[in-house]
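Notes follow once the structure below has been shown.
With one protein chain withheld, the remaining protein chains of the complex are depicted in position.
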Amino acid sequence: MEIEEADVIVMWGSNARNAHPIFFHHALRGVANGARLWTVDPRRTGTAKFADHWLGLNVGTDIGLAHGVAREIIAAGLTDDEFIANATTGYEEFVAFVEPWTLEHTSSVTGVPAEAIRDLAHAYATADKAQICWTLGITEHHTGVDNVQSLCNLSLLTGHVGRWGSGLVPLRGQNNVQGGGDMGALPNKLSGFQDVEDDEARAKFEAAWECTIPPTNGWNLTQMFEAMGRDELKAVYCIGENPVDSEADAVHARAMLERLDLLVVQDVFMTRTAEMADVVFPAALGWAESDGTATNSERRVQRMRAAVPPPGEARQEVGIINDLAALMGDDDWGQPTPQELWDELRTVSPMHGGMSWDRLEAEGGIQWPCPTEDHPGTSFLHGRLWERPAQGRLAPFSCVDDRPPLDVLTDEFPLRLTTVRALDSYNTGVQTEHFPSPIRTGEALSISTTDAEALGLVDGERVTVSSRRGAIAMTIEVEEHLAVGLCHTTFHFPETTDINQITSDAVDPKSGTAEFKAAAIRIDKLASPVAEDRAAEDRAGDPASTNDPVGTHA
Amino acid sequence: MNEVPVMVTTMVEFTLDGEAVRVPEGATILDACQREGIDTPTLCWAENLTPVNVCRVCVVEVEGSRVLVPSCSRPVEEGMVVATDTERVRTSRRMVYELLASSVEMDRADPEVHAWMEHYGARPERMGDRSEIATVAQPVKIQDDLYVRDYERCILCYKCVEACGDDAQHTFAIATAGRGFDAHISTEHDVTLPDSACVYCGNCIGVCPTGALAFKTEHDMREAGTWDESEQQVTTTVCPFCGVGCNLELHTQDERIVKVTSPADHSVTHGHLCIKGRFGWQHAHA
Partner (left out) sequence: MPDLYFGATEEATEAERAAVAEVLVGFGAVTIRESERLVHAGRTRTRERRHLLLPALHALQRASGWISPGGLDHACAELEVPPAEAYGVATFYHLFTHEPPAATDTVHVCDDVACRLFGAVDLIDDLRAEGHHVKASPCLGQCERGPAVMVQRTGASDLTVTAVDNGSGYGPVAPAEVAVAIAGSASTPSVSLPQAGDPGLRLLARVGVVDPTSLEDYRAHGGYRALEASLAMGGQQVIAEVAASGLSGRGGAAFPTGVKWRGVADQEGRPRHLVCNADESEPGTFKDRVVMEGDPFSLVEAMTVAGVAIGAEQGWLYIRGEYPVATERLAHAIAEAYDAGLLGADVAGSGARFDLHLRNGAGAYICGEETALFNSIEGYRGEPRNKPPFPTTHGLFGEPTAINNVETLVNVLPVVLMGGEAYAAEGTERSPGTKLFCLSGRVNRPGTYEVEFGATLRDLIDLAGGVPEGRVLRTVMLGGAAGSFVGPDSLDMPLTLEDTRAAGASLGSGVIMVFDEQDDMVDTVRRIAEFFRDESCGQCVPCRVGTVRQEEVLVRLGRGASIDDERDLLDDLAAVMKDASICGLGQTASGAVRSAIDLGLLAGASAGTGGSNTDEGSAT
């Protein structure tokens, strides 16, 4: 892993200590090798505690902070002018665009002391090899794509991209979210990231697949829910997704799914979405009961192998889909093996062309692009930007606006709620609730000492937490050093604490990702005996009470 | 421009058991032995951990050195003359096994440990009757549903401490406490594991060579007499819990997963996992 050789590592909106522990282990090797570690996060997370420097910005001000860093790099003359001149576009415009983001202005917006912004700018710009890593702290905002682009600007200013040891590292939350994209499970892409709206690409696939592909992009998840609302989308085949628990503003999501004429769910568990379905296909586990591949965050395609047979009536997903196809009248699909499917992919996706099944077995994984069988795979991307002249499309600077979270703070909803992850749980908990984790502490709402005192709340107290969308009962966890006005909780226990009843329904129009990281809430003491009773019931479902703040232990 | 940097390595030449051998600068004597096919016993060494050279079972004779040297940590030097199978070496290696096996339960140690003991003719019983000599016998510690710590099997190789600390997990929940023969692996004030900093990554269990640390699943099956490695398969797959792509080795017996490890030589994990990868498999049998 290249991060072990970096000089400066910036973890921005990523608590890899909890969410990507083994990646963080490589980052810490980098630190042991002399790298300086910076973290940017509203909370002083487990990750931040390892850092040389932690910058505790206000939730949703990442773009402002990035612009402030960019302006300081420019103002201090620390830009890589050769790289900017030869490999980028839009620099002059960008310089003018970020000009207002002085250290003082950035500090006033982000809450980060000016000297810290300056220090980060200088450390990042003057490093030989520097990496910026991010996770959902960047993407789960209504400005998620813009947030990413604001970080890309920093790498373009300094040439920290396309070189060994330097780069931009988005850490994927799921083991094959990259692979899903690789395979074309995106509304606008075919396999190997070829555009649906590219006639030539589409023609190639149509020839290979002997079918006609609709020439326009499909809907992303958010657009699908909107279409349900308009009754344009009437039937959904949902594979391995649990939107009832995972969608922000869950009440709305459930209502939309109820409008459907047909909901088919294919999953390894009887999820709450599956409970709503008209038809449920029990599926084999991808990682332990099926053969295939997964692509990790570093684009490394690796083999997944079946170790145990699926239980009961559960079946291989490929078999379910193929049988469905046959029942729908196309019985040409047959029962291809995973290797045959893979080989077919290699014929239509050039970046996978060189990855034979045998090579994947022998080499323990290959990073794409790997066009030919004698190609070793590609450790990092964008090296083309360092060719002279730079090859391909030059990298554009992005003049993206800093826009605060859409769920605005008001007197009625004065506190900012952000969702976080615990080390021992995964997303909505359906896969992790089955093992008896000794460090699982259940759901709690962490709140700063100052806010708790102001509201007259004590550690362990049950409260009502409400947002513009709903209200739930929760336990309070008072956390020293948490920023005033900030609250956080995990979302791993939807059956006892359905956080997504209160999270924001704002979405990023570009990515469709919901703004889980920024809801406006209020906290009220439990008023009625009824509420107390309900709270007691909720609590009985909690695995443990609260001697350890979720996430801070880990 | 997409190349990774190529390291230029200097080679060092030395004599190993009478043969001239060249190895890259920085290679240890053990590295050289492994390259040359000279089997060398190890206990505290592991390819994914920093050598601590405490067990002394890998010692070799180096010309000009008053005492034997640990091959696992000593870098080869130009012109060094190393002998790996002299009487002194054999005596010390045999004695290390005899000393350990006279004080520690070794029955669940890796099979090669037993092979080496036989090879060197170790007779731990000559240290005296078990009931009359010092041993580390003590009750097993079971304090949660995932881990078992059975320190009467602990040879104090420090591997678990390294895996919990700087070499992998950076949690530092355990350390060596006490001194001399009373030295032992402990949490602070010997608090229970759930009350300690432990985050149950299982990396300590992954590196334990003697079964002192075990997954509760394995321990329970051993106690029930159903653990049977000859009936087990190991399948390598990819962890489902995040995008890092950690390889998991699923150990299965009777179509059920019984424990999870990770390959030490894989660039993604170096053999180390987190709690989700190590124990999250239970949903497969939920």
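Each chain carries a letter (A and B) given by its place in the written order, and its residues are counted from 1.
Everything below uses one rule, namely that a contact is a pair of C-beta atoms (placed from the backbone, for glycine too) under 8 Å apart; a residue touches a chain by one contact, two chains touch by 3 or more.
The shown structure was predicted, so the numbers you read here are calculated from the model rather than taken from an experiment.
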Omitted-chain contact residue, chosen from B:Glu25, B:Asp39, B:Asp107 or B:Glu188: B:Glu188
Where the unshown chain meets chain A, residue by residue: 17, 31-32, 36-37, 44-57, 111-113, 116, 481, 483, 552-554
On chain B, residues whose C-beta touches the chain left out of the figure: 53-57, 59, 67-68, 70, 73-74, 88, 91-92, 95-96, 98-100, 102-103, 126-128, 132-134, 155-156, 165, 170-183, 186-189, 191, 195-197
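Definition applied: only the chains that are shown with their structure count from here on.
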Of all residues in chain A, those that touch chain B in their complex: 1, 19-23, 25, 28, 32, 50, 162-164, 171-178, 268-269, 285-289, 294-298, 300, 302-309, 311, 364-365, 378-380, 383-384, 386-387, 423-426, 430-439, 553-554
Chain A-facing residues of chain B, complex: 1-5, 144-146, 166, 168-170, 193-194, 197-201, 233, 235-248, 250, 252, 255-257, 263, 266-270, 272-277, 279-286
